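A single protein chain has been omitted from the complex, and every remaining protein chain is retained in its original position.
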Amino acid sequence: MLFSAVASHLKLELMGEDLEIDSMNELSLSSSSQLSFATNKKYSSELSSSNAKAFLITNALIEHLPKDSSYIVCEDVSISMAQATKLFSKKPIESGLASAKIGSNSYIDIMAKVEDGAVIGSNVTILAGAYIGTNVHVGDNTVIYPNVTIYRDCSIGKDCTIHSGTVIGADGFGFSHTNTGEHVKIYQNGNVIIEDDVEIGANCAIDKAVFNSTIIRKGTKLDNFIHIAHNCDIGEYCIFVAQTGVGGSTKLGRNCVVSGQSAFSDHISIAPFSTFTARSGVTKSIKESGGVYSGFPLMSHREWKRLQVRIAKLND
Amino acid sequence: MLFSAVASHLKLELMGEDLEIDSMNELSLSSSSQLSFATNKKYSSELSSSNAKAFLITNALIEHLPKDSSYIVCEDVSISMAQATKLFSKKPIESGLASAKIGSNSYIDIMAKVEDGAVIGSNVTILAGAYIGTNVHVGDNTVIYPNVTIYRDCSIGKDCTIHSGTVIGADGFGFSHTNTGEHVKIYQNGNVIIEDDVEIGANCAIDKAVFNSTIIRKGTKLDNFIHIAHNCDIGEYCIFVAQTGVGGSTKLGRNCVVSGQSAFSDHISIAPFSTFTARSGVTKSIKESGGVYSGFPLMSHREWKRLQVRIAKLND
Partner (left out) sequence: MLFSAVASHLKLELMGEDLEIDSMNELSLSSSSQLSFATNKKYSSELSSSNAKAFLITNALIEHLPKDSSYIVCEDVSISMAQATKLFSKKPIESGLASAKIGSNSYIDIMAKVEDGAVIGSNVTILAGAYIGTNVHVGDNTVIYPNVTIYRDCSIGKDCTIHSGTVIGADGFGFSHTNTGEHVKIYQNGNVIIEDDVEIGANCAIDKAVFNSTIIRKGTKLDNFIHIAHNCDIGEYCIFVAQTGVGGSTKLGRNCVVSGQSAFSDHISIAPFSTFTARSGVTKSIKESGGVYSGFPLMSHREWKRLQVRIAKLND
């Protein structure tokens, strides 16, 4: 799509050369064919060093643009960005693709739906009511139980088990907000990558990324009702106990253990080998690996236990 | 159905004239063709002013009946009411209705199920495994992802997006309890109304009303795993972050923002433009609009932050 077509959609003026754009991305991850955006001065240095050549920016950020950039000055970059994502959004299913490829010895129930463009490995089991979207890849030996849903473009590794009711690749929860209180959808144009040897329990939801990928790395095991928001990166061999949620873009290192009903804020980063007891509420990044944490607000487990004793004494 | 047939089902005596009854409702919302009920003296004034002409009541409430009422005196109104709801309950699906009507340019996967009596608008997308119940209405441009379930008689607006695994219109959780500890089902005979431009994430559950409607108003956005109980009324342009639950009959004003893992008690009313941080536990109505709240028990966010500092000091 031409950048001028984006400008026209936004009813705003394109400054600089017209360019062919294939997708959108955040500043630090953009390639030269992607449209990026900067909402405020906090991003001025990321803007200066971005590889993108097309930007949505505020007037105040023009001076920080990389040389020879094309750009659109927006009154509210956040709203314009949301409107632009619609132009790059994909339809829920796609026609005109080749039929799904199915590897040897795979069992796909006739009451499962496999959309065109999907690629299914060998020895895969896909039971009735499961939905495998356009272009989805499923690795060898993976078992997909009934009524699992995998949205288009997602990728599931080898030797995975996905239990019933789990939804992989639904839209991340992203909206820009107008001055009058309406919510403008940021179309979620990324996907989910589940690596090998991952087990996902019943009725989980792992959202697709807004751009790029939400990732669940090798050997990680999720219990039931786990919520993983868009753009999370869950490290290898993690354990998540039931009813836990992880906010958008949060990153956990390998071998973290998270007990039930815990929650992580968005945009934080957790050191590997961290352990969280039940109902931990994690709102800040953790840099040191190997700690054990509890509570909300979060503290070390030892501190939390001592605190509970002190709190109980208030009743004396 | 004749009121005398209800009496016969309950094995109780009808006092007054026999009447044709088409459904049941609570005192303040009943029309003259509905059966209503009053469990105790708390409802005596609502009883006096009710438009209903047929009642299940206790002996102590006879004096508060509107003039010329017909009534059944019950030993346990709550149990008799539950038993009566069964008489008015609808079957999960209905036969003998016209085939579903489908608007122009709509894509309905052959592996989706659309029951008779449904009305689907134009440009609607309904993917494989989705279930559209008897008499359900779906507005123009709405996208219903795989394995969504919409129970009979519910209504979905225009420009909505419903993600996979979400269940709209399952029975509200209502039972009357016998002296010996059994639970008698209160059949849920209402529906769910989702207005225009609503997005509902993966694996949500929005229960149908016991009578009348559970409502999600225009422009509201729900993340994954949101539980909305029967008879809730969620205002326009609200935002609910993942794993939040709302108890029965609770009403939120417009533009409320509710962070993750929060919860609302039943039968409370929340002023518009209220904001709740993560894990808020809201047990009382809020009358003033525009506040920011935290904690369980709930308090102002500012108070909560200060309190956390004080609590942490207990460990010094």
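As written, the chains take the letters A and B, and residue 1 is the first residue of each chain.
We take it that contacts are C-beta pairs under 8 Å (C-beta built on N, C-alpha and C of every residue); 3 or more make two chains touch, one makes a residue touch a chain.
Because the structure is predicted, anything quoted here is derived from the model rather than measured.
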*Using the definition of touch stated at the top, determine which of A:Glu182, A:Glu199, A:Asp266 or A:Glu303 touches the missing chain.*
A:Glu199
*Identify the residue among A:Leu27, A:Ala242 or A:Val258 that touches the chain left out of the display.*
A:Ala242
*Contact residue for the chain not shown (choose from A:Phe3, A:Tyr145 or A:Tyr187)*: A:Tyr145
*Could you list which residues of chain B touch the chain missing from the display?*
92-93, 111, 113, 129, 131, 133, 147, 149, 151, 165-167, 170-171, 173, 175, 181-183, 185, 203-205, 207, 225, 227, 229, 243, 245, 247, 261, 263, 265, 281, 283, 296-297, 299, 303, 306-307, 310-311, 314
*asked:* Touching the absent chain: which residues on chain A qualify?
replied: 109, 111, 125, 127-129, 143, 145-147, 161, 163-165, 199, 201-203, 219, 221, 223-225, 237, 239, 241-243, 254-255, 260-261, 278-279, 308, 311-312, 314-315
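We adopt the following convention: only the chains that are shown with their structure count from here on.
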*Compute the distance, rounded to whole Å, between the mean C-alpha positions of chain A and chain B.*
32
